[in-house]
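Left out: one protein chain. Kept in place: all the others.
Here is subunit A:
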Amino acid sequence: MKLNTLQRHFRESGKSLVRNGWMTFASVSAVTVTLLLVGVFFVIMMNLNHIATNVENDVEIRVHIDPAATVENQKTLEAKIKKIAKVDSVVYSPKEKELTNMIEGMGENGEAFKLFEQDNPLRDVLVVKTKTPQDVDQVSKKIETFEYVQSVKYGKEYVDNLFNVVNIARNIGVVLIIGLLFTAMFLISNTIKITIIARRKEIEIMRLVGATNNFIRWPFFLEGLWLGVLGAIIPIVLIGITYSNLFKYVSPKINIPFFELLPLSPFIYQISVILILLGGLIGIWGSLMSVRKFLKV
């Protein structure tokens, strides 16, 4: 396409934005609200995922030893586990210690378990740490095959629970966002329809003198694109400022294990790009709907 032509399309689409006034405002607002929610949702999801991954990366394998095993057997088992190449460390934790840990971990409610001190139902445990978290699954499976191993447990359950929460939140969010995306898209499509009607005389003459279909369509696509991209500006600025402040001032004050926000860069830039792309996409999509319906060429 010639530079002059491109300039012309930009100019024409800009004129329409101004001419449509309130409809432009309504469409951009709809995109703004939508993208703001999409953005906040994204920030939350990505960070939950990040935290879940942190937890996952820290899991240890707990090998419950069969009570039938003699001290001799235990030593052999420990040695065998240590020999697995991917294993970093093995620590022996007798069942008495396990019970104390459990009672402490439960706080007030732990008192009730004190009864078990007489007849401890727990097992002696070998706490195994692997060199990398990815090895946890594989190493656990291997240990399960060893003699005198009653059961193997690792943090997977906790991580799975966390991922479940993330999943449910995501599904609810996705439904909500799709609804909003459609609303924004329909508003844009309606704005473009108004432009097409306002310009029907120009379009008629363009056709008469032999303007190509693409030439006629371009300004409408651009107008849709502007509506979408303009709608992305406020969400990007708001989310950028809020997240930076959260990261700088709030996050360091929170002392929950594994709680840690994703670093500003590249996260903020990724979100910005996603929001602009999404805005542009619903804009173009909206104008495509109207162009196909009302611009019979």
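Everything below uses one rule, namely that a contact is a pair of C-beta atoms (placed from the backbone, for glycine too) under 8 Å apart; a residue touches a chain by one contact, two chains touch by 3 or more; residues count from 1.
Note that in this section contacts and distances are computed from a predicted model.
S.K.: I want to check something: the complex is missing a chain, and I'd like its UniProt protein name from "Probable cysteine desulfurase", "Xylose transport system permease protein XylH", "Cell division ATP-binding protein FtsE" or "2-oxoacid:ferredoxin oxidoreductase subunit beta".
M.R.: So the chain that does not appear here would be "Cell division ATP-binding protein FtsE", according to UniProt.
S.K.: Of A:Thr5, A:Ser151 or A:Asn167, which sits in contact with the chain we cannot see?
M.R.: Going through A:Thr5, A:Ser151 or A:Asn167 one by one, A:Thr5 is the residue touching the chain not shown.
S.K.: Just to verify: which one of A:Ile194, A:Ala211 or A:Ile234 makes contact with the chain not shown?
M.R.: Counting the whole complex, the residue in contact with the absent chain is A:Ala211.
S.K.: Against the chain that's been left off, what residues of subunit A make contact? List them.
M.R.: The missing chain touches subunit A at positions 2, 4-5, 8, 201-202, 204-213, 215-216, 297.
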